[in-house]
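Before I ask anything, let me first share the structure, which is written out below as structure tokens.
Every protein chain except one is present and positioned as in the full complex.
Right, subunit A next:
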Amino acid sequence: CVVLFFTSDRVIDVGSEWRTFSNEKALKDPSRVGDAQNPLLNGGDLTTMISKGTGAASFDEFGNSKYQNRRTMSSSDRAMLNAFKEISTMADRINLPRNIIDRTNNLFKQVYEQKSLKGRANDAIASACLYIACRQEGVPRTFKEICAVSRISKKEIGRCFKLILKALETSVDLITTGDFMSRFCSNLGLPKQVQMAATFIARKAVELDLVPGRSPISVAAAAIYMASQASAEKKTQKEIGDIAGVADVTIRQSYRLIYPRAAELFPPDFKFDTPVDKLPQL
């Protein structure tokens, strides 16, 4: 449809040229021209392209398709589109919701347009944006988790993370032990009671400053270990270390720090399967 503007008293009806009903075959919607996605992120092109034919006539005698021309339609944003695809793949591997993906895309676009991190690998910037987006949404993922779905090393993601924060002049909230509890506990298959106990233990341990200088992930892992050992569902340090991405010696170290005051760390209404004095001492 072409929209023409006349400086007259005629009013142009800019509605659709034909009527479409929602019940009809949704495959063909004649009022749609051009792709729907993301005009905001891609700089708004309404370009279309010729697709490869499906009939028998579109292939020549050797089996090659007659129309092979698939020239890139948006060369300026090709890198960005590639990055979005990569972000989508990464997010899909860890089942991240749409809002985080959108936030990541927005961050990437801002960083890309600023061009201050131009020399860095786009995948590294994409991974770092994903990390920041998860943090900003209040559901942080550890660097190791992002590493697991990306081809970039943790060191490089960490570097890009710091650079992006400087470039965009934002800051992120500090991670707390509680952010990871629900994810780690459900991955381990621990019941809700144990999860709540572990969250309480970790929070109390940080409040009492029993674990100065330890990463919140290590403290969380040690708390989960303590809570699970006190309940019916006992998990080994190795299993917890596997899920949390922490070495089991690290869990052992943090556990040694919280063990002396284990009795105060448990929530008051916790049902002990193994009493506090029978907790393993490593």
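One rule holds in what follows: a contact is a pair of C-beta atoms (placed from the backbone, for glycine too) under 8 Å apart; a residue touches a chain by one contact, two chains touch by 3 or more; residues count from 1.
Keep this in mind: contacts and distances are computed from a predicted model.
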Omitted chain (choose from "MRAP2 protein", "RNA-splicing ligase RtcB homolog", "TATA box-binding protein-like 1" or "DNA-directed RNA polymerase III subunit RPC3") - UniProt protein name: "TATA box-binding protein-like 1"
Per the touch definition above, residue among A:Y112, A:F143 or A:F200 touching the missing chain: A:F143
Positions on subunit A contacted by the hidden chain, ascending: 142-143, 158, 161-162, 165, 171, 174-175, 206, 209, 212-217
